[in-house]
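Note that this complex is displayed minus one protein chain, with the remaining chains in position.
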């Protein structure tokens, strides 16, 4: 798809790839609006904007999506205890929908009909972007250079790109020399590709861009109390020094810093990409891990037993949907109606201890607790008639006996 | 149910409760065979046997179930990644079926028609024992004193029991003074009841009978390699000192000791009992946690993506079945046929680091690995045509577009 | 539980059993309020009220629950496509919650603390009533005579009951001589017990109290069009004669009569009761079957593919919950939030043909249809690029190839 004379909105990161794409699209005769999404990655956005202009962008949008990201995406994922393949807290996957949503909003504002992103043809992100575009702007044309034979024939490898960059005065970032690639946002930092592609090779604990490994975390545990309202954190108190934090984004940042300090939320795993191939990644999700553990713990006293059971199955599904780029889909909306409802009773406090990679709940309480000490107690009757259990089990066993007599 | 002139097989622990039950059944005119199951709890079985005889048992069976427990119960649960409510590795629940199975075998050998156990009417264990009895010996009579109004009227509280014990020279164990109750076997030690019944009260890290809390674990990490065959561990090598361990039980004990040393596998949670009430427990599952993490990690490269997905849902169900006492049930057998089949390819090595409560996989390899470095790679093509992804996503999005145009 | 001096609200049917219970409770010294629920069974409610008074009821409530039953229970079950074990449309189970709800309301109005029903100890209805009572009035005392040893010892069999009835001038209904028992409401008529208890014995097609068997149904098909709004029927037109019906209850009654005329909705099945034993029943659900088929058909064009998939799984669960008496439960509410949401787009018309037991959709259309003729067409391109499918399938097959090369 060689295009010219179009207006294109490009999701621009400031890196080599999207800089080349930006310049090349212009060379092909198009107008390109650069859109930079700030979801908390550690970047100099002024510098990125300047770079986009230098590459020829007709306009640059730098969008601060952090508050909305935390409140409407990260916290929703935590309410759902969304997790992929038992371990991955979906740090990249949760950020993609909001990036795509703003992308579409800008395209509509700019009257552009073409959306372009720089995700590769092997990864999940292309699907996360494109499925969101299709849902949110079904008549848009999606241009994905890494799946365009014309673009691919021009840029067959790193050498072609570096040559092109040199020729067009596009600065080549140092990160090119990194032995792996990094994705970063408020929720997590991921390390993939390069030397990590051999799943039998241990990762180097010095590779972490931020935070520390448990080996190097403080020897002293730190205690915090997290208060939840409707399944979202509304307050964190540091129990060691009394420091209190409020407001969705501040709470999240505070917990991220604590998590980074204590080496919390590192996962080294092999996952199955949407496309079916297996892929190895190392994820660091410091604040998300603390919140996930705390939230799940609070649910244990505030959700009904059978709601927990059905929600547990849904969590597997919701994690899969988010991973596969289906945040904006009818089925996500369908399942989230139940999840949203369940969170009305998830109110209360959880105390956590943070220590060398561990983020463990040690106390939980709630005004809407379903825990009934008297009924549960092994020491008192609590209105429970033990002989009832006899009938319960006998009836429970009727079909077992029936089957056994055969 | 006041019985006399019957032959009863009693599951006897040596504790105060079953000693009183034993004696009382004899007083009522019955013959009682005492059956002591050794599933690895830290007990003096000779002493227990002597005590049973002193209480009047006509015969005492002390059954060493450890090897069978590890190989046919613990390892099967690990193959299924069985877990209850996201956290509990089912230490007590996995031991109950084998205890009940041998109980039934002894009853048959002894020609006894009555099975008696000392589990209370509020807990899960009564169901785990009785459902197994019903399945394995449907014509047996189950006698559960804690659900018998006659017994209950005689023993209304601790005082009645202590009086009765004094009167019959039954020694009162020191453990009565414990502020909580403990269940122990090879797989785990659990701490429940008493002071732990308030879920907002933190547990005391000095309460652990065995092992250590992460706070007190060594400052030096320890590296091991676990080899699996068909989803069961067949070898462990300590990578720090080269020490190798083989044989199902030896491997398990070795990993338990390592886990205890490094404070691994402690869970403080509120769970939903089969009977529906919520209950707080602290579980320590040292070797089980190491194996669970290693096994799941190896599955990530040896199981097909969609098999992993279906297995993940089944794991929730299997965990629930085991918890609810349905190990010997048609539905457990039904689901386990699929699980068993899946384990044929779960072969290979996982390297783990153990450090202050963490048991993390850091390397995994397998001769039956489905990981294809070339296809996964972000750096090479690997026979993957990136433009295929375009069609994939476009088709994936057809229904999203259709819905969106409405 | 021999009670006296209490105020009891009894769910009274007018039959022999509840008449005896009513009288006996009074004999025991209690005040009894009789509550008769009209859910569309073919009864003379004046006569029943008179009978209750004759038996000594201090007050009689005859409650017409029909409109509410249809609109808030039957139609909700149809929105969920709720079905038990693949066949049973839950005719009895859907009626129990509303009967129990009004029971509780009357008890509260009357200041009564005791709720009594006449369901037996072997069936599902006891659970449906009692679980609803527990949820809606957790402090109520439930009195279930058929599970009360005192009552049972007094009434050991039919003879005792007939003697008691004779002695107290309680009329003995003819239905006693029926070779099976019938439950009837607007949604269905069920035939169980007696001669039907042998699942290998065919039922007699002349046994049906209402309607006809397909063998005897008209030889001429009848065509209707059902309009749905938000998943509920809002209009039915008879396409043969142009007759139009509106209003929830009128629509339902009209469809029931059509269904009865054409022998629609007869199911002869063996089901698993909540208690675990298998049970044979013959159910006739004429209008419900027509609506179920029509509703499911309309969903096929108005619900997204993946929503249909998740809803299908939920339908199995919701059917089970309703069957088990858990209409008023947190998990039912949880799942129904998703179902309710899904029904917003279930608008449109379905044409059905009714003929000798068949109720088949033959045409469906909707302003919110997701059916896209151009994309679906095998004759035109419709904006679909066939070569996209190549990439789709190749990527879909990546993991299959990976597994196959092993």
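As written, the chains take the letters A, B and C, and residue 1 is the first residue of each chain.
Convention: contacts are C-beta pairs under 8 Å (C-beta built on N, C-alpha and C of every residue); 3 or more make two chains touch, one makes a residue touch a chain.
Owing to the predicted nature of the structure, the values given are computational and were not obtained by experimental measurement.
Colleague: What are the shown chains that the left-out chain touches?
Modeller: Computed over the complete complex, the missing chain touches A, B, C.
Colleague: Give the residue, chosen from C:31, C:63 or C:130, that touches the chain omitted from the document.
Modeller: C:130
Colleague: Considering the whole complex, which of B:48, B:237, B:255 or B:275 touches the chain not shown?
Modeller: B:275
Colleague: Just one of B:10, B:290 or B:307 touches the chain that is missing; which is it?
Modeller: Selected residue, touching the omitted chain: B:307.
Colleague: Can you list, in ascending order, the chain A residues touching the missing chain?
Modeller: 304-306, 345, 368, 370, 372, 375, 384-385, 387-392, 394-396, 398-399, 402-403, 406
Colleague: Counting contacts across the full complex, list the positions on chain B that touch the omitted chain.
Modeller: 272, 275-278, 303-304, 306-307, 309-311, 317, 326, 329-331, 333-335, 337-338, 340-342, 395-399, 402
Colleague: Residues on chain C that touch the omitted chain in the whole complex?
Modeller: 85-86, 120-123, 126-127, 130-131, 134-136, 138, 144, 146-149, 152, 181, 192-194, 197-203, 214-215, 219, 221, 266, 268-273, 275-280, 296-297, 300-301, 305, 308-309, 312-313, 316, 320, 328-330, 351, 355-358, 360-365, 369-373, 375-379, 384, 386-390, 392-394, 396-397, 400-401, 403-405
Heads up, the rule we're going with is that only the chains that are shown with their structure count from here on.
Colleague: Give a one-word verdict, same or different, on whether chain A and chain C use largely identical residue numbers at their interface, taking over half shared as same.
Modeller: Interface between chain A and chain C is built from largely the same residues.
Colleague: Any idea how many Å lie between the Cα centroids of chain B and chain C?
Modeller: So the centroids are 41 Å from each other.
Colleague: Which residues of chain A are in contact with two or more other chains?
Modeller: 272, 275-278, 309, 329-330, 396-397
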